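Apart from one protein chain that is not included, each protein chain of the complex appears where it belongs.
To keep things simple, chains are lettered A, B and C as they appear, and every chain counts its residues starting from 1.
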Amino acid sequence: MSDNFGFTETPASSGRELTYLEAIAEAIRLEMERDENVLVMGEDVGGGFGGAFKVTKGLAERFGDRRVLNTPIAELGFTGMASGMALMGLRPIIEMQFADFISTAFDSIVQFASTAHYRMDAAVPWVIRAPSDGGIRSGPFHSQNPEAWFVHTPGLKVVAPATPADAKGLLTAAIRDDNPVIYFEAKPLYRSLKSTVPAGEHVVPLGSAVIRRHGTDVTVISYGSMVHQVSAAAEAVEADGISTMVVDLRSLKPLDVETILEAAASTGKVVVTHAANRMAGVGAEIAALIAEEAFESLDGPIVRMGGADTPVPFSPPLEDAYRPDAAKIAGAIRELAAW
Amino acid sequence: MSDNFGFTETPASSGRELTYLEAIAEAIRLEMERDENVLVMGEDVGGGFGGAFKVTKGLAERFGDRRVLNTPIAELGFTGMASGMALMGLRPIIEMQFADFISTAFDSIVQFASTAHYRMDAAVPWVIRAPSDGGIRSGPFHSQNPEAWFVHTPGLKVVAPATPADAKGLLTAAIRDDNPVIYFEAKPLYRSLKSTVPAGEHVVPLGSAVIRRHGTDVTVISYGSMVHQVSAAAEAVEADGISTMVVDLRSLKPLDVETILEAAASTGKVVVTHAANRMAGVGAEIAALIAEEAFESLDGPIVRMGGADTPVPFSPPLEDAYRPDAAKIAGAIRELAAW
Amino acid sequence: MDEPTQIEMYAWMKLTRTFDEQMVAMWKQGRGLGGTFSGRGHEAISVGAGMALGPDDVVAPMHRDLGTYLVRGMRPERIFGNMLGKATGASRGRDANLHGVGDLDLGIIGFISHLPQSLPTTLGVAMAFKYRDEPRAAMTFVGDGGTTSGAFHETLNMAGLWQAPFVLVIENNQYAYSTPLDQQMHSPNFSERASVYGITTVTVDGNAVIDVFETCAEALERARMGGGPTVIEATTMRMLGHAIHDGAEYVPAGLLEEWERRDPVTNHRKHLLESDVASEATLDQLDATARERIAAAIADAEGAPMPDPDTLGDGVYA
Partner (left out) sequence: MDEPTQIEMYAWMKLTRTFDEQMVAMWKQGRGLGGTFSGRGHEAISVGAGMALGPDDVVAPMHRDLGTYLVRGMRPERIFGNMLGKATGASRGRDANLHGVGDLDLGIIGFISHLPQSLPTTLGVAMAFKYRDEPRAAMTFVGDGGTTSGAFHETLNMAGLWQAPFVLVIENNQYAYSTPLDQQMHSPNFSERASVYGITTVTVDGNAVIDVFETCAEALERARMGGGPTVIEATTMRMLGHAIHDGAEYVPAGLLEEWERRDPVTNHRKHLLESDVASEATLDQLDATARERIAAAIADAEGAPMPDPDTLGDGVYA
């Protein structure tokens, strides 16, 4: 399916085709094999069930209940618990059933896990896997993209893979990282996106963006599932003779400032887009960064496209109006190119 | 003390000098007198005590325990409870003991209160008073400025007064507003800032910024206690012949987009500053807005100054390095003016 | 209990069951939108509690409490409309399935996804009644799963402290999604857990609609009269999967068979017949009415318009 999106996977050597979900599952399994300290916890992750999306299916059979821990509905408690485990050298991978429920664990994430190393030199190496994003008619409480809250919080790292290969590589890096990392997986891609994923060890360093497509007229910066909408838009405007550069951020904290600024400067025209609502979203940070650091290279306004400033609505016409998509992005590219 | 800050209060008629804290207390008292549905709740707000900062001192004696409710330490529970009260037409004013503890109530604010009207046409008219801001050696857990989380959340309103008059007028407006409003009071100003406050009814509409100082070379946009640092900086650079326009946002959500864009366009050079950490902060939204909507008027990069991307440190040299202040802002103005 | 009330109970339970079955069938046929939750097996709780509510009481039902919405006057058209994302749905296309199906004019607060947020919210409703000295009560529900969450504790502690006119029904249906009780807590001693807060506690057979009704009615009346809060544990079984996509293979077949024999609708029907409260013909007539009512609601909802995309931003603020 990746062919539809018009770009090649970066690390394409010796891979097989895996879905986005399979790539996540593979990263977890390999890291659990490699390091006895890695464990999985969350609601319904254990037993024969394997979680709401079946990402952890088979892990309990393979690694036992000790390493695949079913938790009660107590996100605040079990996320705090993961911090304590992490202080003792374990590396818990916490599954939020949906990213939306991360607000329930918020206090523990933004006050303890994010500050422990600064205050007492103690590492908290956990990963929260947060199935995020919408467009699949799940309504306001199962479609959220809450990354901005965490990008604003010092001491956390935040990633959002767009491809199966990155899903594997970024999760591997996140598990090995000594800091609390929030890993936003795009649930609309779970089974709909299949492409080449390197077999065996595959690490994508946190903090590195990637150019998905080179172009000379307009730079579009995005992440997660929206990268595919951007790629489709780039394809569409090519017919009009517009050459689009597509940047996939992959890491939202830390940001790959160098790649962002170079890509922005190289075309002088920038669109930033994401599915999260626009106001004070991550796109604001990217736009502000460019407006300060690459100002001299700019040939036009920095265009932001995000979700509307509303909860994510359930009904198809409303959700479609809410979300940026390839057509809207192509419109923005065309307008900016003509500026 | 307001004279130090080099600007006049906007609504200066028939007022008396009140401290920032007295102005808040007056707004609460007047609204409680006016509307039987207004009540105060939070930890230690009741009895003879009157809250950690004594903002609610005297209210219990005057209005009784029914309307001044001491709560257990249960921010999630009592904020959710306030939503239920608000659904029934009451107008609770919730005191967070420190803004920092709002993360404990986060789930209830960003998931229920903010979405209730959109989803079921039911108004949730509460106000959270959140004593925020640092610079007074309170350490990472009593110095936070967490406004960006809420500005990003659809369905909330967010305000941050810089003066006693606005403290009164915005709180009055917030209490009367039919939506959940988070009111960030700047605790370093509580007793240090005293200036004219209109007596009797005084309402400052939500969503309106104010120009604190007119100028032609550089526009500096800010809010809360930082406005005073900006004013001092403007004063300082005047000696170098630089004329600074000072915008006090007052409301962070909704933003007064028109005033922001006009002020930015009028000088073509913009500094945005706040005490919250810079990354994905409210300053990013302001800068991004200007970079998109006022691009053609810009004569230089949009400069952002915010806290460092660290927890707020306790020790004076560290906290001073963390926070923007008049000297740093003056430096930024000078540099930008020379651009 | 008077006979008309007993018959009315049957009518509501049957309407609820019929709605539920038709909904499941629609979703299986691909005529649904997104996911949905069946409350099969919960009808005695949702109807019994719903009927116990007084006209001025307020209730915040959960995702398996379809009967409560119906009894309270939420028209089936608005619920099906909600499930299909229609402009005529209770949330006008904004929220999904039973989420957001609320209407304060009917005394219903729409279901709140984040568990168990209806608890503090409903306590606030109760505290508003107390604040105004009104003889009204507020009721909400929580699953066994929701009881392990912090808001359960914070809410019950304050409800007990202030002796609020608050009634909580714990729907202990043995599972939270795939997780059985013994993986949720050391011991499912719900009544003990609630009683430490200074709250009256009762346990009731959640498949016996008359018992549920009477227990709830008593608790609500006590609350209205200033007698403080009650927590009612209603034991039952979730008869289908967690949501429509879930086959619930993790539930032992024997457990379902056992509870199938205790089906609340079938058993109440049997009781009405055996005690000569109603004739077969009367009940068959109610069954037919339920079928017609639900068929009409589905037709209405399927024929209703989608919301206008231009209304996306409407109503974010009051």
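Definition applied: a contact is a pair of C-beta atoms (placed from the backbone, for glycine too) under 8 Å apart; a residue touches a chain by one contact, two chains touch by 3 or more.
Everything numeric in this text was worked out from a predicted model, so none of it was measured.
Q: For a quick check of understanding: of B:21, B:59 or B:76, which residue touches the chain that isn't displayed?
A: Result: among the candidates, B:76 touches the missing chain.
Q: Which one, B:67, B:91, B:117 or B:142, makes contact with the chain that was left out?
A: Going through B:67, B:91, B:117 or B:142 one by one, B:142 is the residue touching the chain not shown.
Q: For the full complex, which residue in A:28, A:85, A:294 or A:318 touches the chain that was left out?
A: A:85
Q: Using the touch definition up top, pick the residue from B:47, B:64 or B:205 that touches the left-out chain.
A: Answer from the full complex: B:47 touches the omitted chain.
Q: Tell me which of B:31, B:100 or B:285 is the one touching the absent chain.
A: B:100
Q: In the full complex, which bits of chain A touch the chain not displayed? Write them out.
A: Touching the chain left out of view, chain A contributes residues 39, 66, 71-72, 74, 76-90, 107-108, 111-112, 117-125, 154-155, 157, 178-179.
Q: Identify the residues of chain B touching the omitted chain, counting contacts across the whole complex.
A: Residues touching the hidden chain, for chain B, are 43-44, 46-49, 52, 70, 72-77, 97, 100-101, 103-104, 136-142, 308-311, 313-318, 320-322.
Q: For chain C, enumerate the residues touching the unshown chain of the complex.
A: 148-154, 157-158, 160-161, 163, 183-187, 189, 192-193, 196-199
Here is the rule we use: only the chains that are shown with their structure count from here on.
Q: Take the average of all CA coordinates in chain A, do the same for chain C, and state the distance between these two points in whole angstrom.
A: Roughly 36 Å separates the two chain centres.
Q: At what distance in angstrom does the C-alpha mean of chain C lie from that of chain B?
A: Distance between chain centres, rounded to whole Å: 41 Å.
Q: Could you tell me the distance, in whole angstrom, between the mean C-alpha positions of chain A and chain B?
A: Comparing mean C-alpha positions, chain B is 32 Å from chain A.
Q: Going by the contact rule already set, what residues in chain A reach two or more other chains?
A: In chain A, residues 100, 103-104, 140-141, 308-311 touch at least two other chains, as defined above.
Q: At least two partner chains per residue is the criterion; list those residues in chain C.
A: Chain C, residues with two or more chain partners: 91, 94-95, 99-100, 113-114, 150, 316.
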